[in-house]
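Please find one structure pasted underneath; my questions will follow.
Removed from the display is one protein chain of the complex; every other protein chain stays in position.
Should a chain be cited, it is by its letter among A, B and C, assigned in written order, with residues numbered from 1 in that chain.
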Amino acid sequence: MRIRLSAAKVHNDFIRKVEEMSGQDLLKCYQCGECSAGCPAAFAMDLLPNQVIRLLQLGEYDTVLQSKTIWLCAACQQCYTRCPKGVDLSRIMEVLRDLLMLEQGDKIVIEKLPAETLAEFPQQAFISGFRKYTA
Amino acid sequence: MSEDKAPITRVLIIGAGIAGIQAALDIANSGYEVVLVEREPSIGGRMLQLSETFPTLDCAQCILTPRTVEAGHHERIRLMTFSEVTGITGDIGHFTATVQRKPASVNWDVCTGCGLCQEKCPTKVTSPFDRGMGKRKAIYTLSPQAVPNKPVIDREACTWFTRGKCRLCEKVCPVHAIDYEQQASTTQVEVGAVIIATGYTLYGLENLGEYGYGQVPDVVDGLAFERLLSASGPTAGKVRRPSDGKEPKQVVFIQCAGSRAPETAMPYCSKICCMYTAKHAMLYKHRVHDGTAYIFYIDVRAAGKRYEEFYHRATEEDRVLYVRGKVARVFREGDQVVVWGSDTLSGASVEIAADMVVLAPAMIPHPETLRLAEMFGIPANEYGFLLPAEDNILPVETVRPGVFVAGAVTSPKDIPETVAQASAAAAKVLALFAQWSGVPEAMGISVGADAS
Amino acid sequence: MKRIGVFICHCGINIAGTVDVKRVAEAIRDYPGVVLATDYMYMCSDPGQSLIRQSIKDEHLEGVVVAACSPAMHETTFRKASAQAGLNPYQTEIANIREQVSWVHQQDKEAATQKAIEHIKTIVEKVRYNESLIPLALSLVKKTLVIGGGIAGLQAAIDIASAGYPVVLVERSNRLGGHVAQLSGVYVNFDAARDLLQSKLRAVQENPRIKVFLQTEVEELGGYVGNFTARLKHTADGQITYSEQAFGAVVVATGHSLRPLAMFGEYGGGRYPDIIDALTFERMLAPDGPTGGQIRRPSDGQVPRQVVFVQCAGSRDPEHHMPYCSKICCMYTAKQAALYRQRVPDGQAYVFYIDIRSQGRDYEEFVQSAMTQHDVLYIRGKVARLYEEDGKVIAWGADTLTGKPIEVEADLVVLATAIMPAEGAVELAQRLRIATDEHGFFSEAHPKLRPVESLTAGIYLAGTAQAPKDIPETVAQASAAAAKVLSLFSQRQLVAEPTIAYVDEELCSGCGLCIPACPYQAREMHPWKHKAVVHEALCQGCGACVVACPNKACKLRNLTPGHVLAMMDAYLAEV
Partner (left out) sequence: MRIPYYPGCTLNTKAKGFDRAARQSFAALGIELAELASWNCCGATFPLSRDNLLDLAGPVRNLVSAAAEGDKLAVACSTCFNVLKRSNLVMRNEEDKREKINFFIEADYAGQVEVVHLLEVLRDEVGWDTLAKAVKKDLSALAVAPYYGCMFLRPPREMGFDNHENPQILENFIRALGAQVADYPHRAECCGNYIAAFDLDTTQEMSYLILASARKASADLIVTSCPLCQFNLDRWQQDLAMKHGGFRPIPVLYDSQLLAIALGLDVTPFDLDRHYVDPRPVLAEKGLI
């Protein structure tokens, strides 16, 4: 991967929108990595949580939007709870999902879920799942 | 040296940067005489070249000039500028130092420092004080606030010396102070103790071909950038790149240029670069609001009071982008300077087409230091830094009794640490002098009955 | 009319970039009494000061106004320059057109220029009414109180006593040596800390001018530079006794404490025996420690085969702990990991870090050798969680360089906990009337050029009480503090500012309201006159008594109601 950094890339509108909608300042993060160290879903992620912020700091949002990581964040708040700079990463993840789905449509389609799942899952799982995986 | 002769309560301080000045003031203000030797025409050292200082952004001149002025006027401090110590004999209590003064070509006893000669001098040369960012005349003072405020003639630049023409300064000098025939002079000074505070200089970046220093005009070093930021610098504090005088909109700062590189340059960390680079990026953003600043680093070393907070301020308030990784190549393309680096956190290589690049070169001891080390019989390490008697608990003492060290001459240091060391060296000298002159007893001080 | 000169400083572009200094000079030139108004690039510089001196002589000035930066910065400088030219220094005043004008009105140059003019006029009025004053002479007790018996306090005491002055060294605990006494070997040469300390302890013991009081604290400090009175509280032998002594100077070297393990919930909060702090590990490494230098984990006394070192435990964390860097942890962690590897050759050491801060001679090389020669594995990422399972401590970290989560099953975990001010530091600061920062570290007078002075004259700082620092830096600072004391003691007597309060006996009714109003205990009733009197050495010229006095009998020298009214008139007058 080669990133061409420029003022336009670093200060791009998408990043600004993410900061605004999440209420988080990306440059507050100094990349200590504690979020990644404590994330219970990190093992399944292609980008670690700290790398999500890192790539956004570099204006490299495409890589982030293509990653599996943003869909694997369960908003469990473990990272935010421990972050030495108080960055609420789950808010950033949520905004990334929302923005992506606004463009590309829903991540899951209820009709396509297996009937077995539909029958079994508690209501709560559907509601939260739709909140997170549909626009 | 006769044993029964009373030891001399006068100190020789070599180097009149902030370390030498601080030690001189501490000792002179305690009632003892100081001989302060400086190789440049005026005192103040590196600190005088700085713009603003971290972490408070105090203007360096504002806080330093009171001290240079005080040292310059102090009745117990004898300034010997444009001079070098060329010999030392004797031992603690009875040193005799030979001080050689370079010919200034100006009779300082007569000169009033009016500045007319500098104004009229027709020859302009690149100013080393301004790190090549500006010009000075062939007859010059380091700055308008120089202490002492007396000019010298650069004989390599002056057309009278090079081509036998001009003598304009001589014509305009109202007090006839110009003396083209002036010779180097030698003085012997007798002192009881010595403090070596010859400071540092910067690693020759030309050796790091990959960074283009010396090849690409818009690649400068940190000290040059200080001059650009300085209100009294060549651009009066405006950030302008050397090639075309334009305001750079994208500036890349590269740390560890020659530091932490045992194979290619210096193995050690230069200690101050992380903080001054954060400051540079911050001040750049204060002056160029729509500019973008990138800092390539390996580790951010912000260990000091309010340093970590300062670093965070650079990123949060001034939106400086830190990129963790070393730069491999800097080259010119059109009117831009292209930087190839990497971001080891995202695992990506990084390319920036910048307008200007600022390198943070390794600090190295002043070349003169090795000569002094030999002369005084003080060990130096392989890079030329003097070694104190012991690392942890004798940081300003040396193996040579009566000879002390302070500041960057032993290793890279920032200003507060340098100042503390200077005062520490002063304390050692003061204790010696007090023992030799029996001061407290003479003043009728008794230990007194302590309550218990 | 008093002949007044006005000198306007550009301060480079600090002032001149916003304020039109040429116009200011022109406007002031016509003001009554002003015989000279001029400007210069840096008035504080040598030529700037020469300009003032020369003008005083040439123009026979009787008063000087320097329009420049804050008086805190350069009042002394310019008063001294005036004195050199034969003018009474108290006829020189500063009009602050930098902090109060140019820096705060950068957006409006016109308004800033106007404000600068008005500002200078008020100060011209003040100078017009200024009296020539003579500084006060105060006596000086040449004895020093050193608070704290760690390496900083010891070094300061040795340096001061070596110059022949008596020192009283008080230490709260029952031993000298502080934290250094607890250490094993020091970086970067592994020298035994005890040996290094021993040389200092011997120097203290052998010097008859140093009197040591263990289990002693400073209960109260009264007085002022040169003439402090300390009330010491001695708690030896279970008995509390007090003593009072006079001192001319005080060195505060109270050191530091460590952030307690209980503060780290994510690291077990102190519940797990095999998660210890680095100082505990030092004791384990020290030959005189509880294990005789053997590395044994606390839970079962086994030799730990895997040790995890966690840096920045509570440092660089403004959200939950301390925002600052504790400065020494990177180096001692490298040292501890190296020592562990030396003593347990088949053991594995891991260091989790954010940035390696190895700044000092041979420090970088030392850390590199920990990695290469001692095979310590450095992992860039902060540890998020530590917990115990199956007799192991599991560390959850991440390697931010490969982008992989990391889990280590450790036998022992060592936390580099944040350095905090010593317990009771803030209370001590209040008793000494010195400032602390928001964390409780003592504040230096200036971060660059006055690193060992407090803002209170005669009280100096050394070591980690001021901020985290390592041994060489602490020792240098302690010696520097000693230098300040020696400089102070080199004077025969002290001089103090005469710009303090006085009581107009004609007007004083003896009501006594000014006595409780004074925050410096500088006011008392005359034994029989029934008038208030000022203790000149204690008065700081704050003006609280002026406000309290119903009869306008309390006044400040060179800031009388006459001065203030004239200044107000000038300010409010239509230009």
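The rule is simple: a residue touches a chain if its C-beta (ideal position, glycine included) is under 8 Å from a C-beta of that chain, and two chains touch if they have at least 3 such contacts.
This is a predicted model, so every value here is computed, not measured.
S.K.: Missing chain touches which shown chains?
M.R.: Displayed chains contacted by the hidden chain, ordered by label: A, C.
S.K.: Could you tell me which of A:47, A:64 or A:95 touches the chain that is not displayed?
M.R.: A:95
S.K.: Considering the whole complex rather than only what is displayed, give the residues of chain A touching the chain that is not shown.
M.R.: Residues 20-23, 40-41, 43-44, 68, 71-72, 74-78, 80-81, 88, 90-91, 93-95, 98, 107-108, 113, 117, 120-129, 131-133 of chain A touch the chain that is not shown.
S.K.: For review purposes, identify every residue of chain C that touches the missing chain, sorted by number.
M.R.: These residues touch the chain not displayed: 265-266, 269, 271, 387-390, 394.
Operating definition for what follows: only the chains that are shown with their structure count from here on.
S.K.: For this assembly, give the contact graph shape among line, ring, star, complete and other.
M.R.: Its topology is that of a complete graph.
S.K.: Taking contacts as defined above, which has more of them, B-C or A-B?
M.R.: B-C
S.K.: Would you mind pulling out the distance in Å between where the CA atoms of chain A average out and where those of chain C do?
M.R.: 45
S.K.: Take the average of all CA coordinates in chain B, do the same for chain C, and state the distance between these two points in whole angstrom.
M.R.: 25
S.K.: Would you mind pulling out the distance in Å between where the CA atoms of chain A average out and where those of chain B do?
M.R.: Computed value for the inter-centroid distance: 49 Å.
S.K.: Residues of chain B that contact two or more other chains, please.
M.R.: Correct list: 300, 312, 345, 347.
S.K.: Give the residues of chain C touching no fewer than two other chains, as numbers and ranges.
M.R.: In chain C, 316, 318, 400, 403 touch at least two other chains.
S.K.: Contact residues on chain A for chain C in the complex?
M.R.: Residue list for chain A touching chain C: 30-39, 42-43, 47-48, 50-51, 78, 82-86.
S.K.: Okay, in this complex, where on chain C does chain A touch?
M.R.: Listed in rising order, the residues of chain C that touch chain A are 266, 312, 316-321, 354, 380-385, 396-400, 403-406.
S.K.: Where on chain B is chain A touching in the complex?
M.R.: 249-250, 291-292, 294, 300, 311-312, 315-316, 319-324, 343, 345-353
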